[in-house]
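Yeah, one chain of the complex is gone here, protein chain that is, but the others are all in their spots.
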Amino acid sequence: MTLPIQDPALAAEGLGVPPRRHGFLRSVLRERKAAVIGLAIIVFFILLSVIAPYISPYSATAQTCPVYAPPSSRHWLGCDDGGIDMLSELMQGGRISLVVGFAATFVAMVIGGGVGILSGYFGRWIDTGLMRVTDYLLVIPDLVFAVVIADLWGPSLFHVIIVIGILEWTSTARIIRAQVMSLKERAYVKRAQAIGSSPARVITRHILPQVGPLLMANTVLTIALVIYLETALAFLGLEDPTVTTWGTILEHAFERTAISSGAWWAIVPDGFVIAIVIVGCFLLGQAIEDALNPRLKVAHLSVRRWRIRPLAGRGPGAI
Amino acid sequence: MSGLRKHRPAALLAAAAAVLAVAACSSGGSGSSGGSTVKQGGVFRMGTSSTIDSLNPFIAFQSDAYTTFEYIYPTLVQYTPSLKIVENFARSWNTSPDGRTWTFTTQPNAKWSDGKPLTAADAAWTFSTILKFADGATANSAGYVAHMKSATAPNATTLVLSYSQPVANVLSQVQQVPILPEHVWAQHATGNGKALKTFQNTAPIVSGGPFVLTKYTPKQVALFKRNASFYGPKPHIDGFGLQFFQTTDAEVTALKSGQLDGVEVPVPPTSVATLKAAHFTVRSSPGIAFDDFIINSSPDQQASHKELLNPLLRQAFDHAINRQAVVATSLLGHGKPGSTIIPPATGQWSDPSIKPVPFSLATAGQLLDKAGYKMGPDGLRVADGHPMSYTVIMPSDLAGEYLNRTFQIIQPDFKKIGVQLNLKVLDPSAAYDAITANNYRNFEISMWDWFPLTDPDFMLSVLTCNSFDVWNDTGYCSKAYDNLYSQQSAAVNPAQRQQVVYQMQQMIASAQPYLVIDYPDSIEAQSSHWSLLPEVGGGSFNSMSTIPMVSVHRL
Partner (left out) sequence: MRGADYIVKRGFFALVTIYVAITINFFLFRVLPGNAVTDLSRVPHASPALRHALLTEFGLDKPKWEQYLIYLKNLAHGNMGISFANQQPVSHLLLADLKNTIPMVTVGTVAAIILGVFTGVLAAWRRTSASDHLSTNTAIFFYAFPTQWLGLMLLILFAGILPAGGMSDPFLFTAEPFWQHLADIGKHMFLPAATLMLTAFGSYTLVVRSSMLETLGEDYVLTARAKGLPVRRVVWRHAVRNALLPMVTLIALELGFIVGGALLVEVIFSWPGIGLAMYSAIGQRDYPMLQGGFLILTVSVILLNFAADLLYFRLDPRIST
């Protein structure tokens, strides 16, 4: 397999010197249009969420128009079942959706990264134990499990964040573990161990920086999945209904007869917004992962990975 | 999500009350005998977003189950659209002078759908069995036989019910008891009667009412076929079906596309406009339900929110609820501002002197000032040393409907007068647990609803001390109130009873454990190819009467 990107840093590894990753992200963006698009989308929505309270045309909580008013020049996307301006709701709903997305992903990344590093570095029974746990959790259907836990705990944003975080660390753990296991064999790591550096030092100085980009790619992909799960949980009524997120917007529409009232504007824009953000995360995450190690194939039985989003393509024209 | 309508009174009744009294036992016909010009035949397809949870009357909770029993099992009496009680299986009745013995004359030569005779003995067996296991297997129905001593059938057409004291609302109580075929059920009533609750009673069911339940697929459909051996006026239709949907949106969409002929209450207000535009018959009539704002009324409640007992606080809260806005937005205009706990639509029992409290944030603020709760630096008033911030418990099934929107209207208004409300949504049983926790000491505020009966007894009983951990969701308990309650339940004279009932409403209106927010209209929609289904007590498909499905016909 040819490397689409000639990464001089990788070549340096053969010399027993840890490769530098400066400008890695920049090189990814330069080479891959998709990464630029993905990053642009994500940044756009983050900015939008930050300035939303200042630029949204109407309140996202108070009634400013008749219930289910159709799109008009005053309300571009019409109004929902509470007479709230849809456009404002979408703008501000994004804030919480993204916050939940990032928070849950953070939880998943911390757990997943930690488990992956520990498992890959220390090996043997720690590895076996942690990987068994990972395997068991992998098989349990995500949404069903999340639904059960969220229902038992009660509908609240905090519970949603914790539940999703607990479920989504497993794929990250496996990927990081694989990476750490191969890193462990590198010359510079062995040298550091030979001169007596403590595991903590080796991990923080030599392993973490190398694992960083992979973790970053995985983080971005996990955000996509987390947002997806949040909308599903909200739709099933397991999220705090007083909070406006992209997920609860769909839930309100469903519960308050948007379809039979013909109020398509309470449904259609919301789905597009969610999809665009997820696609953005996907594009960026895929691009980074591809650039890192194009040898990563979809599946090999010995490294059975749990990938919710498969790898997209090969070659310079690949996404 | 369609949840269990816990407050459907058909599920559990607590005690007795007088009804339209002996004078009302007019044996007027149920008025459904169609003329020969009425089209016969056809199947009426009804949609529902509720479910039949069980076909066993001793277990079922959901209203659709009760409606099923109403149509397939005979009841002694039933209601008419004007809420009069008229004959059904019982053709006439009278009371002994001391009011403790009721004698019913039942239909002669009646048969069950399997050909066996349907007599007063079946009725006697049903009532006796409920009495026998009232502490165990038949506890759900025990309320209907309160104060009953015995039920006997001296002959095939006479049923005698004896009571230990005069009971005012015998007729509305027996109206709710489906008479079961002894020859099917007796075998399960052995020992401690536990088998009564595990008997599945699968379709096709041996029925004695105007319809036979021929097919039942859970979560899909229940099919009712005209009962050829029914003792009363025969339905015009060949049968009707009840199809189960997960949401009202799916139901209404099915109605619009011609999959259904009618949808059960409630039709959400948001669908009214599109249905009318599509030439469906939509009726919005004053309902007997109400939404409430519950303030913890237990005198032992936690010190951290004991100020909730202050009458000035309750009056202030009452003035801070913008009922007009709630009706306009949550109910889309299909409702009325709320006042008394016995809704006006129930007729003579509702006290007309109790009016909705006008919305005025200024008055609310003044009342709180008068109570000494000064505004703090962060925009919240301080009461007894702590900021006025309260958790509002709401059941999830209502939060998913419009009660959430109602809260969103109330919350900012309360903020303006310096009171913070925080919503906590729990599923219905967790919500009730939260309210009753620690003997009602812990909860602060809740928002819920009630579907009381047309007879006020049930709703009044909810606020009694006896109803703690049963139906009482306020922590309110007053000996004076309980005394009045016993008075009205024994008051056979309707004028006298009305006085007591009015007195009780006024007592509640000043104690304010409930702030009644609104009375949502009862909205029904049906195809215009069928005759108008009569509404009985706010709905055309419920357990109060068989008249709607018996009288409906194609146009």
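Order as written gives the chain letters A and B; numbering starts at 1 within each chain.
The rule is short, and it goes like this: a contact is a pair of C-beta atoms (placed from the backbone, for glycine too) under 8 Å apart; a residue touches a chain by one contact, two chains touch by 3 or more.
Note that the coordinates shown come from a computational prediction; the quantities given were computed from them, not determined experimentally.
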Of B:Gly41, B:Pro117, B:Pro154 or B:Pro218, the one touching the omitted chain in the full complex = B:Pro218
Decide which residue listed in B:Asn227, B:Thr253 or B:Ser298 touches the omitted chain of the complex.
-> B:Thr253
Which of B:Lys116, B:Lys197 or B:Arg283 touches the chain that is not shown?
-> B:Lys197
Hidden partner interface residues of chain B, rising order = 1-4, 12-15, 43, 45, 51, 53-54, 56, 59-61, 134-136, 139-140, 142-143, 197-198, 200, 214-215, 217-221, 223, 225, 238-239, 241, 243-247, 250, 253-254, 256-259, 396-397, 427-430, 432-434, 469-471
For chain A, which residues reach the chain that was dropped from this view?
-> 135-136, 139-145, 147-149, 151-152, 154, 224, 228, 231-232, 235-237, 247, 250, 253-254, 259, 264, 267-268, 270-271, 274-276, 278-279, 282, 297-301, 304, 306-315, 317-319
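By definition in this document, only the chains that are shown with their structure count from here on.
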At what distance in angstrom does the C-alpha mean of chain B lie from that of chain A?
-> 48
Where on chain B is chain A touching in the complex?
-> 1, 247-249, 252-253, 256, 268, 270-271, 273-275, 329, 332, 396, 399-402, 404-405, 407-409, 412, 423, 425-427, 430
Given the complex with chain B, which residues does chain A contribute to the contact?
-> 61-63, 67-68, 81-83, 151, 154-155, 236-237, 240-242, 251, 254-262
